[in-house]
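Every protein chain but one is kept in place in this view of the complex.
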Amino acid sequence: MKKASARSIIFKAAALLILIVIAVVMFIIGRGHTVYIDNKTLDYEGETYKAFNRVNVYVNGERIGKLASRERGKSTNIGQSFTMTIEVTREKGNDPETYENLEFKLPYNWDGIVINVPGYLNNLPQEAWMTEFVSQTTEAPAEEEVNTDELDEFALGDF
Amino acid sequence: MNSKPSVGKKVLSFLGDNLVPIMFIIICAICIPVSGFSASYLINEIVTRMGRNIFLILCLLIPIMSGMGLNFGMTLGAMAGEIALILVSDWQIWGIPGVVLAMIVSIPIALLLGFFCGKLLNMSKGREMITSYIISFFFNGLYQLLVLYMMGPIIPIKHSSIKLPRGYGIRNTVSLLNMRHCLDDALAVTVGGVKIPMLTFILIGLLCLFTVWFRKTKLGQDMRAVGQDMDVARDAGIDVEKTRIISIVMSTVLAGFGMIIYLQNMGNIATYSSHSQIGMFCIAALLVGGASVDKASIGNVFLGVILFHTMFIVAPSAGAKITGDSMIGEYFRVFVSYAIITVALVMYETKKRKMKSRLGLQLQADQAAEEAAAAGKAGVQE
Partner (left out) sequence: MNDNTLQPKTFGERLREGIASFGLPRLIIAAFLLLLFIAAPFVGANFLTQISNVLNRFSWNAVLVLAMVPMIHSGCGLNFGLPLGIISGLLGGTISIELGFTGPMSFVMAIVIATPFAVVLGAAYGWLLNKIKGGEMMIATYVGFSSVSFMCMMWLLLPYHSPTMVWGFAGKGLRTTISLEGFYDKVLANFLTINIGNLSIPTGTLLFFAILAFAMWAFLHTKTGTAMTAVGSNPTFAKAAGVNVDKMRLLSVILSTWLAAIGILVYEQGFGFIQLYMAPFYMALPAVSAILIGGASVNKASIANVIIGTFLFQGIVTMTPTVMNSMIHMDMSEVIRVIASQGMILYALTRKTEGGKR
């Protein structure tokens, strides 16, 4: 019994370690972000970078936004690196320019991330075109009635 | 001793043993045409529900094996799964990694809860079921204490989409939009318009294999011995109490996983009610599949899910068509769930009593025979 218990402690410790490692990996690769892609005029250090006429945004080969100027597109992304392809029409009538597989490193702690396309394409520093998304809608905190009564949601729901 | 019972008797005993599934097949056979659902809709729904529920129901098998009856305490595992999912969705871990992380986080919680449950059940041998039933209520109170008052001030919750506006406690529903169907859609195969969530089924298959394998291990054998007769098992050197606790702990941990699979399919957590009825429905489904309080197989689980959920899907619509009131069908399926558990419990208890009295008679007969033999011997010697 004694021998077995020493072995089983090692075994348990190893299992625990593996689980922790997996958990850490999941923390890293599973962090989800909402990425907002802005086609908006950006003011940075006195300069103005004008919004483009039209920007088409593709993520994983799927078009997630067809942005006219001052518009915003939205994509969800799992992990800290985000890749998109954009098709930019600078002025009306111009031919679209394509920027393939642009890669972005997303900060871990930001839930929502705004990427400003004009700022990015003008090679501004990152803090200029990548900002944290803060929800604008400050809805009045309507109090929610908590329902812990077993009877009300009694089984009549779906299962 | 007549070794060959007549065909009639055989049929009768088969009917008796499978009374519940047969009743259900009849109910379904009546309700399906009345409900007017198309076959493809029905099959789709049933496949979805199989993926959603089978894992949860499989966790009931181990306590049955160790003679602890239907584990109403599986609710505890479900709570562990929910707590883990709430945390993971606050940490914003999405998709399959989120599910995996939730499962890992749920393990320590489920271990703890399962351990308590096992301890309490050891203190109430002979009435495990009612005790585990009350345990689920008691821990529901503790769960509410944790989720409603401690999440926020003590356990940090960052996102206002999860937290109640008052600053502490969790909202009535927590959205799992970013995790929704992530297991079901991975490797999904569509056959003739029916979406089959392969990954979920692979997980279920693995658990089935594990269960089959586990029965053959030393621990599994011990559990079966404990389930057969605790005193005999104790005499054979098995630590009965520990074995029973392990069996409940395993069930609780698996229930936690099952709940996470269930909720990733549902797409949101009803924070205060998702777990409360889950035990009842899982047990009802298992019993519908022909299991009893002391005997259940993987086959029972699959058959049970199919029959029970067919009834569940068609009853409201069939009830509405027959009586003109949509609520009738809703109440009907609830009634059937409870009635099925009642019938199964009654059948189990009567069987147990019959066995006991038969055993008593046999013992008496044996004793009489022994005495007679002894007397005969004594007579010869004299």
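Labels A and B are assigned to the chains in the order they are written; within every chain, residues are numbered from 1.
Operating definition for what follows: contacts are C-beta pairs under 8 Å (C-beta built on N, C-alpha and C of every residue); 3 or more make two chains touch, one makes a residue touch a chain.
Quantities reported herein were computed from a predicted structural model and do not represent experimental measurements.
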item: Option touching the unshown chain, where B:M79, B:V105 or B:M129 are the choices; value: B:M129
item: Among B:L12, B:I26, B:L206 or B:V346, the residue in touch with the chain that has been omitted; value: B:V346
item: Residue numbers in chain B that touch the chain omitted from display; value: 120, 123-127, 129-131, 133-135, 137-138, 140-142, 144-145, 148-149, 323, 325, 327-328, 331-332, 334-335, 337-339, 341-342, 345-346, 348-350, 352-353
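The definition used in the following text is that only the chains that are shown with their structure count from here on.
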item: Complex contacts: residues of chain B adjacent to chain A; value: 49, 53, 91-98, 100-101, 104-105, 107, 144, 148, 159, 164-166, 169, 171-172, 178, 270, 272-273, 276-278, 280-281, 309, 312, 330, 334, 337
item: Residue ranges of chain A touching chain B (in the complex, touch as defined); value: 19, 22-23, 25-27, 29-33, 76, 78, 111, 141-144, 146-148, 150, 153-157, 159
